[in-house]
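One structure is given below, encoded as C-alpha cells.
Complex shown without one protein chain; remaining protein chains in place.
Chain naming follows the written order as A and B, and within any one chain the residues start at number 1.
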Amino acid sequence: MPSTALEAQPTARNGAALLSLDDVSIQFGGLKALDGVSFDVREGEILGLIGPNGAGKTTCFNVMTGVYQPTSGEVRFAGEPLGRRKRFAITRLGIARTFQNIRLFGNMTALENVLVGADAHHRTNVIDALVRSPRHRREEREGEQTAREVMRFLGLERRADELARNLSYGEQRRLEIARAMATKPRLLCLDEPAAGFNPAEKAQLMDLIRRIRDRGLTVLLIEHDMGLVMGVSDRVAVLEFGRKIAEGSPAEVRSDPAVIAAYLGTEADDVEDFHQEGTL
Amino acid sequence: MSFLIDNFVELTVTGLVLGAVYGLVALGYTLVYGVLQLINFAHSEVWMFGSFAAVWVTVALGVAPGSALPIVIGVLLLALLAAMAVSGGVALLLERVAYRRLIRLDAPKLVALISAIGASFALAEFMGLRDRIADFFGLRDTLDPYVRSARDNTRFQNPLQTEGVFTVGGYTVSNVDIIIIVSAILMMVALDQFIRRTRTGRGIRAVAQDSEAAALMGVNRNRIIRATFLVGGIMAGAAALLYLMRFGVTRWNAGFLLGVKAFTAAVLGGIGNIRGALLGGFVLGLAENYGSALIGSEWRDVVAFLLLVVILLFRPTGLLGESLGRARA
Partner (left out) sequence: MTQGKASPDTESAVARSGGRGPRLGWDRGALAQRVAGLPRPVKLALTGLFVLFLYALPLLEIPLISTPDTDFGAVLFTVASYVLVALGLNIVLGYAGLLDLGYVGFYAIGAYTVAVFGSLQAQLSWWVLIPLAVFLTTISGVLLGAPTLRVRGDYLAIVTLGFGEIIRLTALNTEWLGAARGITGVPRPPSVELFDIPHLQWSGATAVVDLDDTTTFLVFGVADQAPYYWLMLTVIFLVLGADRMLRLSRIGRAWEATREDEDAAELMGVPTFKFKLLAFACGAFIGGLSGALFASRQGFINPESFLLLLSILFVAAVVVGGAGNRYGVILGAIVVAYLPERFRGFEEWRLLVFGLALLILANYRPQGLIPPRRARRAQAVDEQLDALEEGTARA
C-alpha cells in the first residue's frame, strides 16, 4: 500500500466492489453459521451489517479476515480471491478490523499498539534492527508518523504513552480503530464499535465513522444499535440465521417485511449493550 | 525385538502398573489445570509426602511380612488413609501458601508457576533435611526411625507378600499387580462419579468452564479450588501407596521425575480431562516399557518425551481432548 492511502482521497470510485462475498457458507459441525451469503462492499461506502444475535455477523468478519475458511463459496478483495491466505497476509492486503470484545495489547503503550499496526507493511529484519540500517530508521520514522497522525485523528495523542489497559473504555475502543487504521487498510471492519456507549458517545462515533470514510476508507460496520446503523450507513445488509434476508438503502431495509419480521420482538437487542461472547 | 516379544506380557503388566501410578498422580495435575489453568509444579511433592506417610505407618506399626491377612489388610488400609490424609493436607497447604494470594491478585500464570516451583523445592528439601530439622528441635532420638538417613532411599516394608496369581505368556501376574491396576481404575471411576454427580463435582466443572459465571451463579470459587486441590492430593496419596507396594522405595527427591512423567501423562490424555489422565498414564507406562525393551532401558525417559512430542504434534489437545468443564453432566 502506498503511504498516501491515509490521506484524504476523493470518494469518486464509489460503486466498484472492493470486497465481495460470493455464495459463502460456513459450517461448524452440524451448525450452518453462514448459508450462501453474497453481498458486495463497494469502494468508498459505509455498509452496515445487521441482524439479531447469532445471525452470523461476526462469522462474516471472521471469514473476511481469514480467521475461518469458508466451507464453500469465495471471498474476493479488490477482485482477487482471498483463498487460503494467512490472517496477517490478508491484513497486509488491506483489510483491517476491530474486535467486538476489545483485544488490545494491554501491557504495551497506546502508541506501541498503533505502531504494531503500522508495522504490518514494514520489512525490518534482525540485521536491520541490530545495525540500525537505513531501512530500519526510515520505517521507524514513517511508522511513528503514521501512528501519531492516526492517534491525533482519533483524539488519542495525549494518551500515547499510557498503557493500553489503563485507558478508559471509550479510549480503548478508539485505540482499536487507530491500530486497525495504522495498517493502512482500504477496508475497515468495525465489530460493534458502539457497544457500551451512551447516546452522546454514539453520536460522536457516527461522526467519526463518516470522517473515516471521508479519508478514503471503505467501512463495514456491524452494529446492534439501529439508530446508529441507519444513520450512518450508505447501504445496509441484514443477516438472519446465517442467511442474507435483505440488502439496500437504510430506508428500503427499514420497510422490508422480512427485516421487520426478523426484528419483531427483538427490540431487546437494541438495549442490550455489551456482549462478551467469543468473537473468534 | 525378540526381547520385546519374549517378555511381552511382563512388559505389558508392569507398564500398566506404572501407568496406573502415573495416571493417579496425573489426576492432580489435570484437576488443578482444569480449574485454574495452572501447572501445579509442586504436585510431585504432594505425592512424595504421601509416600513417606505410608512408610511411616508401617514403621510405626512394625508389621512383619507374612502376618495374618486381616492384619495385613488393616495395615495397608491405615497406610492408605495416612498417605491420602498427608497428601491431601500438603495439597491444601500448597493452595494456601503458594496459590491463594496469587489467585486473588490475578497474578500472571508464570508467577504462580514460580511460586509452585519454590514450594516444590522447599517441600522436597524439607523432607531431605528431616534429620537436621529433628536435630534442631532436639527430637532426633525420638524420631530416629522416621528421620534417619534422610538423603538416602527409604524402604517400604510391604506387609503383603507378593504372590503369583496366574501365569500368562511366561509371566506370573502377582496379587500386587492386580491390586494396583484394579485400585487405580476404581479410584478413577469413583472420581469420575464424584465430578459428575456431587454438588462439589458440579462446582468444579462449573468453575473449570467459566469461573466468573460460576461465581455469579453462587458457586463459592475459593471453596471449589480448595476441594480441587484436596481431591488431587488424595489421589496422589493413593498413588503413593500403590507405587510403594510395587517398587518398594521412596526418596526425598523422588517426586520430581515422577511428577514430570505424570504431567506428561496428563497432557497425553488431554489436560483437564479426567479419563484422559488415566488413559495417558497407561499409554505412557506401556510406551516406556516397550520402548526401553526395544532400544535399551537407558532410553526410557527419552521414549516418554518423544511420545509426548509426537502425540501433541498430531493431536494438539491430547488423546481425549481437554474437557473438565465440558464433561457431560
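Everything that follows uses one rule, which is that a residue touches a chain if its C-beta (ideal position, glycine included) is under 8 Å from a C-beta of that chain, and two chains touch if they have at least 3 such contacts.
Keep in mind it's a predicted model, so treat the numbers as computed, not measured.
Note that of B:Ala119, B:Val147, B:Met187 or B:Leu320, the residue touching the chain absent from this view is B:Ala119. Residue A:Met108 is the one among A:Met108, A:Ala203 or A:Met230 that touches the chain missing from this view. Only one residue from A:Asp40, A:Asp119 or A:Glu247 touches the chain missing from this view: A:Asp119. The residue from B:Leu4, B:Val302 or B:Leu319 that touches the chain not shown here is B:Val302.
Mapped onto chain A, contacts with the missing chain fall at residues 65, 67, 86-88, 91-92, 96-97, 99, 103-109, 111-113, 115-117, 119-122, 124-126, 128-130, 132, 136-137, 139-141, 143-145, 148, 152, 157-158, 160-163, 166, 179-180, 183, 280. In the full complex, chain B makes contact with the omitted chain through residues 33, 37, 39, 97-98, 101-102, 105, 107-108, 110-115, 117-126, 129, 132, 256, 260, 263-264, 267, 271, 296, 298-299, 301-302, 304-306, 308-309, 312-313, 316-317.
The rule is simple: only the chains that are shown with their structure count from here on.
Between chain A and chain B the centroid-to-centroid distance comes to 49 Å (mean Cα coordinates, whole Å).
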